[in-house]
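Of the protein chains in this complex, one is absent; all others appear in place.
The chains carry the letters A, B and C, assigned in the order they are written, with residues numbered from 1 in each.
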Amino acid sequence: MQERVIYFDHAATTYVKPEVLEAMIPYFTQNFGNASSIYSIGRQNRNAIEDARSTVAKSIGAQNPSEIYFTGSGTEADNWAIKGTALYHQKKGKHIITSTIEHPAVLATCEFLQKQGFVITYIPVDNEGLVNPDDVDKAIRPDTILVTIMMANNEIGTIQPIKEIAQVCKKHGVLFHTDAVQAAGNIPINVQDLGVDMLSVSGHKFYGPKGTGMLYIRKGVRIENLIHGGHQERNRRAGTENVPGIVGFAKALELATLNLDAHYQKLYSLRERALKGIFERIPHVRLNGHREKRLPGNLNVSFEFVEGESILLMLDMKGIKASSGSACTSGSLDPSHVLLAIGLPHEIAHGSLRLSFGEQNTEEEVDYLVDSLVEIIDKLRRMSPLYEDYVKGV
Amino acid sequence: MQERVIYFDHAATTYVKPEVLEAMIPYFTQNFGNASSIYSIGRQNRNAIEDARSTVAKSIGAQNPSEIYFTGSGTEADNWAIKGTALYHQKKGKHIITSTIEHPAVLATCEFLQKQGFVITYIPVDNEGLVNPDDVDKAIRPDTILVTIMMANNEIGTIQPIKEIAQVCKKHGVLFHTDAVQAAGNIPINVQDLGVDMLSVSGHKFYGPKGTGMLYIRKGVRIENLIHGGHQERNRRAGTENVPGIVGFAKALELATLNLDAHYQKLYSLRERALKGIFERIPHVRLNGHREKRLPGNLNVSFEFVEGESILLMLDMKGIKASSGSACTSGSLDPSHVLLAIGLPHEIAHGSLRLSFGEQNTEEEVDYLVDSLVEIIDKLRRMSPLYEDYVKGV
Amino acid sequence: MMYSEKVMDHFSNPRNVGEIEDADGVGQVGNAKCGDIMKMYLKIEDGIIVDAKFKTFGCGAAVATSSMATELIKGKTIKEAEQITNKAVMEALDGLPPAKVHCSVLAEEAIAAALKDYRERHGLVEDSRYEGCAGCCGGCGAHDHGHDLENEED
Partner (left out) sequence: MMYSEKVMDHFSNPRNVGEIEDADGVGQVGNAKCGDIMKMYLKIEDGIIVDAKFKTFGCGAAVATSSMATELIKGKTIKEAEQITNKAVMEALDGLPPAKVHCSVLAEEAIAAALKDYRERHGLVEDSRYEGCAGCCGGCGAHDHGHDLENEED
């Protein structure tokens, strides 16, 4: 049993696809020249980077490749968008709007800015994790310089009405950034159609390499740099270009975009199969996030009377890799801020499980997951004093 | 002739060694789990990261692996050290000391801080590019919070008296950061012996991957984060860990450290051979940087009456890859700030060439370089109106 | 591996899970809000703990420390059981990650709570050491929670 590995944690990170790694390999050992140098091998790398930029621009519907800036992670892209806007536009105002369910890359950045004298408004979400664009409308003040609301949530998968929020921001002349780290590769992204000013993506969520990311900055939008130094990325993001990383990022995004419909259908049907199995066979379960407006591969459920880490460990013993709330915070003692934000009581939030499906998962794996969960939840409930109280009617 | 490629630009970037790439490969496709997750494949990656941290700590003589923080580049490490100190210690003061010959990763960061109200003192260097520790001593004020002086210069290779500067800083209770991006892998680094508080390294300068870096932060030194978000790197540098990058970085640094003496000797002797050949066979040449206190693989020379880009292009046509001044600024119209800082007149600075030797270079390649330069410099001088004036005694 | 083999053994095959219908002392510590509840049942004869059982809602370490704690006190006198610290539980499990040290504290407290209950039922002297401690991390500050190791840097 131990040998079998079934990976249901694609929202945390994905493997690098063989085609993507293959595209990267030549740039490690062969075409390694500095892309900023004048000689021919340097210029080859410059071309590789610019081709990658065009590919990425096309994949997200950007008007111009020059609107694409490569970064070292999704977190860096989020930090850059928010701090860069804050610094550049602080004379206009120091008010920033975000939501209560953002990723720590956004929330911790906002908290940092708060300590620097900025004022942050956190828009609450409803029980399914949705932000209401009207709430954004009402929260905007004359000194608001930025709205940052994620496109899709990493824990509960809820997809926000980004286009509507962008329209609200546009009406008020306020810049709008969206963290599309979970959305990229899973649902269509068209920055022009969405009307966003900035959009962050991270490579390792769609079978690209870790340590790569991108910030889309609409032409004409000015923000301060986050990483100062050399003239790379049109003077906006310094540091010798990670050519293999950039090539891999673009290749992965290109493949994901070409394959988006089939990918969506496949993940959706696996997710629905798991959902059906769990709800039919295990009592006292609750679905977290929106029933329809959610990422195709995301399933987040709470099992009453049991605790998430125990579920994870028992799944792991059966070879199943999943996540409780957010992978980043596992090991912490507080339940996920996202689950609390959608109104879950602490004890139920503690018993939540995130399953995120990927390209190589099969129906058979999903069935094995459901069988395993039936057994594990039963075992843990029989060990649980909360379940004892429930059964005894305390 | 075109087919031959001779790479003399290792200070700009290096290829990734096969052993290093081999060490990285499993972490792309196999061991890809999120290092922060609880299940077994995530924990394998956690172990890989912590092993890498220990390796790096040992390589630079850090007391404890927990003093090593992985970043996305050398530039990021420099930005973090400087801005992180500035933000955290600004209540003590807003004065920062650096030198006139730092890399743009440091200089542009200082300029940014200057715009934010910090005061920067630029210590000048002598004709050979050396900072005088006494000058640092005199420049320190009660409100000085940081001294940042690079360990070895990227253009002229001059190695600074870091230990002496660190002692000066310690005497005054001022934090000291050094950019060791060019030093790492080429000369010994022992952070405890040097007495530095922070030290930056970049992976792609010693046959490691691009898009990787490290900041050493001595235990007890507090600085603000540069990239906020998740709990990675002990809450100090957020973002899903680039496991293959970190593994490759550590492997490359380990190999470089094990092999340091032989590497030094080899590069030194190639450099001396080139130096001798050039000075014996080409008149009106000038060595830039210190004759002895310089990186073993660095040779920076100015050829009077000719311009650097022309030299580079002609070398490139012969398959030789080199750099003029700094790779980062090639294409710019201003001559290198480093060459101006050591007192070169503009027209001589324009005619400078940086050759940086590496592990796979041979004596035969060096001889071919010298032959090529003799021919190229002659051809360019015969085309040069400045040389015409010189010959005619104008 | 985040947990030692011993911890994983006690997590996957916990000893003494269950209730004791006619227990002489029952103690419950922790709360659901913090994600850990331990309930301990003791059967005590002639001052000796002849049986111990537990139910636990919590993480792997919570289950393992409960399991180990019941093993450690079985056959011991009340005095001996009282002297079993969270450190002893941890050591018996070959250690715990810093963030999980609080689970061993909870186990120590669960024993104490069950013994307190026993004494109350039998009119014996009270030990109020653990009063009001919900086991929620950062609460009472009386134990080596070990968090410093993890969170040295903020």
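In the analysis below, contacts are C-beta pairs under 8 Å (C-beta built on N, C-alpha and C of every residue); 3 or more make two chains touch, one makes a residue touch a chain.
Predicted model only: the values in this text are computed from it and were never measured.
Q: From the list A:K91, A:R234 or A:K392, pick the residue that touches the absent chain.
A: The missing chain is touched by A:R234.
Q: Touching the absent chain in the whole complex: find that residue among B:I187, B:L313 or B:V374.
A: Checking the options B:I187, B:L313 or B:V374, the one contacting the hidden chain is B:L313.
Q: Going by the contact rule already stated, which one of A:I6, A:L21 or A:I38 would touch the omitted chain in the full complex?
A: Of all options in A:I6, A:L21 or A:I38, contact with the hidden chain holds for A:I38.
Q: List the chain B residues touching the unshown chain?
A: Within chain B, the residues that touch the unshown chain are 305-310, 313-314, 317, 331-333, 335, 346-347, 350, 382-388.
Methods note: only the chains that are shown with their structure count from here on.
Q: Going only between touching chains, how few steps reach chain C from chain A?
A: Minimum step count, chain A to chain C: 1.
Q: Between chain A and chain C, what distance separates the C-alpha centroids? Give it in angstrom.
A: The separation of the two C-alpha centroids amounts to 38 Å.
Q: Express in whole angstrom the distance between the two chain centres, defined as the mean CA positions of chain A and chain B.
A: The computed centroid separation for chain A versus chain B comes out at 34 Å.
Q: Between chain B and chain C, what is the separation of their C-alpha centroids in Å?
A: 54
Q: Quick one: which residues in chain C touch 2 or more of the other chains?
A: 2
Q: List, in ascending order, every residue of chain A touching at least 2 other chains.
A: 309, 313, 331-332
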